[in-house]
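If you scroll down you'll find the structure; I have some questions about it.
The other protein chains are all here in position, but one chain of the complex has been omitted.
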Amino acid sequence: MDEVTGWLLDVYAGEEDGVVLWLLSDDDRRLRLRMNFDVTFYAAGDFGLLRQAWTYLKERNVKLERAARRDLFLGERDVLAVTTSNPSELPKIFADLSRGFPSLDYYDADIPLSLRFIAHTDAHLLGRCRVKLDGERVQSIESLDSPWEIDPAPIPLRILTLSPDENPAVRKPRSLRVQFQQKEYSLPLEPTRVFLISLKSDLKRFDPDLILTDYGDTWLFPQLKIWSQESGIDVNPNRDEGKRVLTRRADSYFAYGQVIYRGAQTHLFGRWHIDRRNAMSFGEYGLEGAMEQARVTGLGVQEMARKSPGAGITAMQMLTALRNGIMIPVQKQQVEGKKTLAELIRADHGGLIYQPLIGLHGDVAQIDFSSMYPAIMVKHNISPETVAVENALEGLIPKTLRPLLEKRLMLKNILSDLESRDCRVEILKARAAALKWLLVVCFGYLGYKNARFGKIESHEAVTAMSRELMLQAKEIAEDMGFTVLHMYIDCLFVQQEGFHRPADFTPLLDAIEEKTGIPIALEGVFKWVAFLSSKRDARVPVPNQYFGAFQDGTIKYRGIELRRRDTTTWVRRIQLAALEILARADTPEEMAEYVPDVSALVERARRDLRAGRVPLEELIVRQKLSRVLDGYKSPSPAARAAMQLKTMGREIAPGQAVEFLFTRGGSGVHAWELGEALDPGRIDTVRYCRLLDRAIQTVLDPHRRSCVPERLL
Amino acid sequence: MDILPVLKTGRLIVIYAPDAACAESMTLIAELGLRGAVTILDGGNLYRPYQVATLLRRKTVDISGVAKRLFSRRAFTCYEMNTLLNSTPSLNQPYLILDLLNTFYDDHVPAYEACRLLKSCLDQLQRLVLSGPVVVTLAPPLAEERGSLVEQVCGQADEVMVKEAPVCQPTQPSLF
Partner (left out) sequence: MGRTLITITQLLNETEANLSAFRRTLRRSDQYVFDGLLASARRHIAAIGQAESLLPFESALLAMLLEQAKEIAVLQQELDELRKKNSC
């Protein structure tokens, strides 16, 4: 019997039975292995119906058993256990059964296979493991590390990068740039046959573990399929040659309060494909982050790169449930309890938002509770099944979050000890950011309607606790003589005469941490910070809109034009330059000295615009289409640009962004993807100057106002 | 739309309106609250607690007393609506189901599933109506193919009240 050690790259259902594993062995081989793997789902409910379901399934190739299994809320339930040795058959068996018996409760019927595998074997994706083999059959698998490893052994991945020379949505690409290790060259797309043969041989020669593309989901792989069919040259980008690529269609859906568009997807077997242009959070933390998420969530890298962190946190909860013998319902069954009018008013609040004191302030410390909501859930054992239960054992959610929280804190501690030039910093930062996103969404999933283990009361318990802790922090700060300038959900801005060094604030941090039991950290001390007022009424403060300069000169800003995606690059560039000028001021009083420099900067920018010296790319406005084009009564600029694109046959779906320029005359916009050259003389300079003036007003207003004493009435 | 006079045990009243009769429902909740306990099941995030409190304040100084007998629960999916109705006990008090079908219009739920769950919900409404008056409000479906759900609910009702959308906004007559 052979024994091999290496990294686990991928797990998926085999065609006939069991699962297929891909192992990157220590001697640099890529092994396709097979393993017997039974999967089970459960049905519960009326016994008469269960007996009928049993009869219905008897003829199928499944094992049926009566069993007692645990439901998180209801406790032990008598269930019908349906087991198959062919995981690829399970979705169909379940679909048939649930159609025939829709009123039964189903459990464990739609769990990603990788999660079942991890729960069963303890080996995790991208983790090190040792397998004992009989031919290509795995006899046993043993995990050699844990996903919570702070410094996991790096996987020697072979990465092939493919990107077209043009954005295919705008212009037809002519070539494909190929990059592998030190090699880099261009493959012409025509003649098609030559291109396909070259690409096929490159895939064979390089045998990459990861194909990283631009527009691979939306263009390259769909196009490859068409070209293959037309030319009769079959290019299968999978490493597993018995499989075809898995494609998912594009869709628009509503989440996080906005319409989100997700492009079509192409997933590969035996190797991964990530389209950098269609990966939700890839820009934020890159491949290293996606791999970290795959490691801890148990979802494949291809899934994690494209899905929201919410899917990741759901997977982690499922894994905890599987490991603890708790069944995972297909439909959430928990509903809200009865509340009186007064109770509803008490419960249905968000986090604490304290309106800021408008204007410029010097020597201000920003202190943040670290991962406040998850920390509350862990410390106070808040979980759907533990809410309002006294002395409950550690709940499913805290159990899931605890290691995640600890790992992120540890990464942050390591990072704070490293020099910023250290080569490990970037990787650790990406991994900490990836974990942070999982922690950020875990709270929302407590009350989310489609969460498997959600209950609105647990969601409310967390916000109630967060408000209480913020008030405690405020009281401590005030007892110690600080003025609280602003509080926002989990951070406070405090100030006290004579306090300006980071160490001056340590006693405050210690006192808050001791009282609340939640870690709190100093984000930094601002030389000056400006809290903004409403554009409509200068007497009304706006929460979480500020900009300021830390003592080391770093600028921080929230809620201003620079942060908004629909602001043009040009306006952003000038606003940032203006802030950089102001950041030279060491005190609010010194700012006046730098205002003339800002005015000169703006004057120059205006002149450049009028003289046509600003590249058109910098003037592109990006706005999302909020509905289908027919749904607009008076079309927004984005809708007007989308209509222009429609006339040339390009459809924009709700949630998708449209890029355009503001122009004089006609519809007032010019869709960027129209591809036609635009006469720079047609740019609506007045409109762009107005956008710039607004952005500059934002950064200069606090200074102007500080020159006049504030009066409310 | 005067609903109070037609309310009595054994009667299922359906109000169909473009906004699922939000304003009328809040007035009705306040009026019923003044008389006794009320159960509110909200399927469309339609309940407006502050509005109800303000309406109550016009009629009584003891709004906290009334607020204690207005009981509400919310459903965010049609499965939850079904569970809510199933777990609502039969009591001798009025029941208001706000925007019953809102979650059934979700196109992520297959039509056959929506239909099955609605049937179960309607059975529960028939149970509840034996112990107290039941008012159900409905809004039009987002897509026409779910229109049959509205018909199913209306088919069970003892009375259907329809509030049309205003055809045109009232305009100020010109003076000259």
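As written, the chain order gives the labels A and B, with residue 1 at the start of each chain.
Following the convention adopted for this analysis, a contact is a pair of C-beta atoms (placed from the backbone, for glycine too) under 8 Å apart; a residue touches a chain by one contact, two chains touch by 3 or more.
Note that the structure is a prediction, hence the values are computed from the model and not measured.
Q: I'm checking contacts with the chain that's been left out. Which of A:55, A:140 or A:355 qualifies?
A: A:355
Q: Looking at the full complex, which residue from A:224, A:328 or A:344 touches the chain that isn't shown here?
A: Within the whole complex, the residue contacting the unshown chain is A:344.
Q: Can you tell me which of A:449, A:500, A:573 or A:650 touches the chain that was removed from the display?
A: A:449
Q: Which chain A residues would touch the chain omitted from the figure, given the whole complex?
A: Within chain A, the residues touching the omitted chain are 341-342, 344-346, 348-350, 352-355, 447-449, 456, 459, 467, 471, 487, 537, 539-541, 711-713.
Q: Contacts of chain B with the missing chain: which residues?
A: With respect to the unshown chain, the touching residues of chain B are 42, 45, 47-50, 53-54, 57, 63-64, 67, 74, 76.
To be clear about the criterion, only the chains that are shown with their structure count from here on.
Q: From the mean C-alpha coordinate of chain A to that of chain B, what's the distance rounded to whole Å?
A: Distance between chain centres, rounded to whole Å: 37 Å.
Q: Within their complex, state which residues of chain A touch chain B.
A: Going through chain A, the ones touching chain B are 102-103, 331-333, 335-342, 344-345, 348, 449-450, 456.
Q: Chain A touches which residues of chain B in the complex?
A: Residues of chain B touching chain A: 47, 49-50, 52-53, 64, 66-77, 79-80, 83-84, 87, 112-113, 116, 120.
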